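Complex shown without one protein chain; remaining protein chains in place.
Moving on to subunit A:
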Amino acid sequence: MSDNGVVLGLEGRVGLSAHEDARALVRLIQCSQCSRPLRTPVTLPCGHSVCRDCLPQPHQRENISYPDTPDRQTGVRCPVRLCEQEHPVGEVNVDVTLAKIMELVCTMVDKARTNAELCPTLVTELLAKDDLLSEKESETEKMDEGRSNTFYGGRLLSTFTMAELGELDFRADVRYESLSDNEDQYRQLDLELLEEIRETTQKELDCQICYNAMLDPVTTSCGHTFCRRCLTRVLDHSSYCPACRRSLPIPPSLSQQQSNERIKSLLNNLCPETIAARAEAVALEESSGIGELNVSLFVCTLSFPQMPTFLHIFEPRYRLMIRRAAESNRQFGMLMYNRSRTSQGDLGVTDYCMYGTMLHIQHLQMLPDGRSIIETRGLHRFKVLETGMRDGYIVGRIERVEDVSLAEEERLEAEEIRVHTQPPDSPMEPESNESSNGNGRSNNNRPDVDSLTTRQLLERAMDFIVEMRGNSAPWLHQRILDAYGEPPTDPANFPYWFASVLPIADEQKYLLLTTTSVRQRLKIVVGWIRRLEDQRW
């Protein structure tokens, strides 16, 4: 988990206090753009949250064919200064958790207003210095005063009201002057309001999967937030959002997804003790796994994510392994033999190839003599980091292999397409190497694979399947389709299906396990098709 360091740093930290930290508390729910309390908040892929109305108008994006959904063809330029990236509209949705929290906060604030008349507070905005100037002017200690106004209530309520009226800049600090001499009453009002807010919002800050306060929260494109590790586990089993069942963009490259900064800082500032304790427990759980060889590995055949693998288990050591898996999480890793005895990175020359696929046991049929027949389904790819032996079979420490984020996927495509579609009057000299000879066509008068859009790559492969079916290719026999299903239309998984049915060497197919983008996999697939068509195999 990329964020553990940050979360662990909270040990011993106490939450913001209602009276002294009133300004910081209000900032937690203030929009960085309009400076008002967040209204219909959206959380962007960069992890920042702003009001929906604070986003610029969407524009058309260029050179992107995958994922080909209308909501990714348009984008918005991120208004957050730290980001300023283009976000696809499909990934910009109302943050359900934040929206609910804002609704609760507003209700609590309205309630608090009813008994605040006796506590007028003069609040003065102290403007933040421009970042560039701050160093130069740091000698003149005093900050510039901004707007000033009298509000009713303790510090918390009056600061909120000031922000609500748009009179308090997101970055500004404030100065308070109580206009009645009952200082204790102000403090009491602040404590009561914060406590009520803390209590009512706590349930919203609990993860719907583990029922704990969310640890390293990530938000799906549909706007639902869960602990990163909970969502990762969910995605091992299905590709639907647990909360609304909308399908989530696959492949889930969760490790690259940004945390929801707003929810994270709400949690860190409202209940740091809980979060620190949780982070500690998780770190302990994970460190007990580090250095520990905790995944059973079966060296047998080549398997792919989403695809079925049927196994007949007869060797006693593997019977034991499967039985243990069946009694725990029903998972084990599948590796293929390293027949060419090539070196496997840091592992050296091993009997197996270092990239594999985690399998989940779907059906297990025990035969009376102890043998078993199992049907498995591929979950995700992994890379072996270290291995040892347990009761005759290999166990290892592994690392998941994931695709780059969809944003990076889109960037890769847009860049390659841009390079290959130079306008004809481009001043660039035609290059002599084969991969980009002038008009982007190779010797065979076929376009270079790099010049095809991701969508075209998939279409090329789909066309090939149709053509081969027309020719009654034996590898597309009904019996095979019964086992592997019809070709998936999802470009991320299509190559795995294709490799599962195509009669070429496993060493070629194995390359798919090492890829980190959908486009890269589809290019490999089209490469195979071309070699088959040229009968170079």
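The working rule: a residue touches a chain if its C-beta (ideal position, glycine included) is under 8 Å from a C-beta of that chain, and two chains touch if they have at least 3 such contacts; residues count from 1.
Convention: contacts and distances are computed from a predicted model.
Undergrad: Would you kindly match the missing chain to its UniProt protein name, picking from "2-oxoisovalerate dehydrogenase subunit alpha, mitochondrial", "KLTH0H09768p", "E2 ubiquitin-conjugating enzyme" or "General transcription and DNA repair factor IIH"?
TA: Answer from the UniProt record of the missing subunit chain: "E2 ubiquitin-conjugating enzyme".
Undergrad: Per the definition of touch given earlier, which of A:R81, A:H237 or A:R418 contacts the omitted chain?
TA: Only one of A:R81, A:H237 or A:R418 touches the chain omitted from view, namely A:H237.
Undergrad: From the list A:R330, A:R371, A:R446 or A:R530, which touches the chain that is not on show?
TA: Final answer for the missing-chain contact: A:R330.
Undergrad: Using the touch definition up top, pick the residue from A:H59, A:R81, A:K111 or A:R245 that touches the left-out chain.
TA: Within the whole complex, the residue contacting the unshown chain is A:R245.
Undergrad: Just the residue numbers, please: which parts of subunit A touch the chain that's not shown?
TA: Interface with the chain not displayed, on the subunit A side: 208-212, 230, 233-234, 236-237, 240, 242-243, 245, 328-330.
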